[in-house]
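Heads up: the structure comes next, in structure tokens.
Removed: one protein chain of the complex. Kept in place: all other protein chains.
== subunit A ==
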Amino acid sequence: MKLLTHNMLTSHVKGVTKGYPLLIKATEVKVNEVDFNPKFVCRMIPKLEWSALVQAADQLGHREDLPGELVPDYEKNEDFLKKVHRVLLEVEVIEGCLQCPESGREFPISRGIPNMLVNEDEA
């Protein structure tokens, strides 16, 4: 699971109103090399919940110097874009779980795949 994906994921346990963002507890993390496409990263940024991304990167110990707030004029800031690229697309959780911030319910991640299925009674 990449952090770009994580940025979209939310808990949908019954009754939960604040199921986002999911907390990440990772037991295995990989960092891959992915081709850097600055335009792509640029276009992704407005679609992200920025603070959720920073928090997730932090939880994985991969935040490095990613700023807590979006820098102005980031479109031309290649340095910044590279950092975002790394965190969004290169860091990958292979094993661990995602935890609903409100209910505490854990969704396992195994072999890189989060299992977001809930039981009938939970949803």
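Assume a contact is a pair of C-beta atoms (placed from the backbone, for glycine too) under 8 Å apart; a residue touches a chain by one contact, two chains touch by 3 or more; residues count from 1.
Everything below uses one rule, namely that contacts and distances are computed from a predicted model.
A.B. asks: Out of "Myotubularin", "AP-3 complex subunit delta", "Large ribosomal subunit protein mL43" or "tRNA methyltransferase 9B", what name does the UniProt record list for the absent chain?
C.D. replies: "tRNA methyltransferase 9B"
A.B. asks: Which is it among A:44, A:57, A:81 or A:97 that touches the chain not included here?
C.D. replies: For the chain that is not drawn, the touching residue is A:44.
A.B. asks: Extract the touching residues of subunit A with respect to the undisplayed chain.
C.D. replies: Within subunit A, the residues touching the omitted chain are 1-2, 4-5, 7-12, 20, 37, 39-40, 42-44, 47, 49, 107, 111-118, 120, 123.
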